[in-house]
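See structure below.
Certain chains of the assembly are absent from this excerpt, and the rest are unmoved.
We call the chains A and B, going by the order they appear; numbering starts again at 1 in every chain.
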């Protein structure tokens, strides 16, 4: 990727555009029932994964959640294998056993995602412990929703990461909701920053208005962790445009005002980043990424379902 | 309890299973101000698949409320409220999340009456929904009823019909002990006769869903329905199966089940869960202990394949027992392993086939 060294906005746009377009295709395909598993879309939240991962090396390790398409793609996961996985095909990144909720790509150290909220957090801390024991230069980045911070596992994980000064960046994607439940109804007190600092972990709240600012702050946080300064947390304010699960825009459930959603859509971060680019660069990125998406879908369509006997494979590693 | 008439024949008012759960909850909340409901999303626009829809409006936000993602503490909070005379109903959208509550349920709820020699009681109801629906994969499809059956001090019910769902939940709410009620997501839209009045389904009473003489098939939760379908397939092969729904898993009505095996000489237990140390091993072991000495019989167990649940549809279809696989296993048990091959017909498990995503 030639933009890697010279134009962060271009890199960000490429990554975010890919995520957006992959998910728009999922929305288009979903009614065909070719994707027979729940999908938790990241549309609206692309900037977080894209901005953070832009600062990561291949050897850096990321953990995410069932809302994991964006992270998988931003970390450089294989697009055709992701689509094949959603189709439940044998060429999927987990041979059809995982579906949308458990994407994995060990090639780029995208660890598998979990559908049980907050369970990946302690795993990420454990990976950071291992990296420290192995004297690796890599770091771990752990993504989770604000809802996950309700869980005891978050508390225990933060405490241990801080005690051991582990090389881990916690990234909270605060999209205000856990399913249809607003964060203010679930989280008492002054906020995540105060909680994080109460474990001795520096924290920063990053509003979602300007993706390039997010990019810069995320870079600073990654750099601090990489310098061995111990864990950090960034709380990235963001918003999902679609329903908690599934492809719809979800205005029917009325847990959030239409005006709130409309304002977020109007402030589309993908457009903001795209507008920073010269038109021809932007166009060339779009053309290239459109082709990747189309190829990935074709790949998924062409792949076959696993044979019946595969059901018994991999219960144990051997 | 042994007549299938009232639950299987379409006489009288019908409700879906989900509606029956809702009706039980609502009527008990109206009857007893100490009853309340808590769980992630119980007061949202989906209302836990409709089973708690609008209760917060009718009874106030204090009595049906959303909770933070904190399964362990929320269970403990339910227990603490129960100690003070309240009657909480805690709902888990997926039974998989109840793994986070094992410490409170096993170490606390199940033991308080005993540990304190009756000084305390814990009238807590835990509704745990088995999440099979639409490619849910390994972490959203599990069934842990055997975990609760293992523990003295817990009651476990797994009603199959709307009728029993209503009566089991009412009994659970009124019980002074912790009760885990297992609900299979595939049952929520199934319809059946449900009396309007209030009634309790007693613990420890199995239900003969459909009598027969050639083999006893015990089906747990959603599997009871699949077993009834298998029974119809088996008619083509001239096999007359008796289908039993245990309804209450702990205590278990082993008498009814063993009595049936005593007649048929054959037993197939079909569980909506894994076999090893599961409900099916307990049922088989107890039947054997009870009648094995004087009545030879043959037996088999079916359940989830011994793997995590795969997501892709063709493997998922293998993973769960189906009317066909149940009929097939039954046929071989009745006719013997060497019998001529037989191909069961097909039947739609409507609630499975018609289920659509996203979840």
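In this text, a residue touches a chain if its C-beta (ideal position, glycine included) is under 8 Å from a C-beta of that chain, and two chains touch if they have at least 3 such contacts.
Everything numeric here is computed off the predicted structure, so don't read it as measured data.
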Taken as a whole, the complex in this structure file has the formula A x2, B x2
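Here, only the chains that are shown with their structure count from here on.
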Touching subunit A in the complex: which residues of subunit B?
-> 40-41, 44-46, 66-73, 96-97, 134-140, 305-308, 310-315, 318-319, 356-359
Contacts from subunit A onto subunit B in the complex sit at residues 30, 33, 35-39, 88-89, 96-99, 101-102, 114-118, 147-148, 150-152, 178-181, 185-187, 243, 245-247, 252-255, 305-306, 308, 310-312, 315
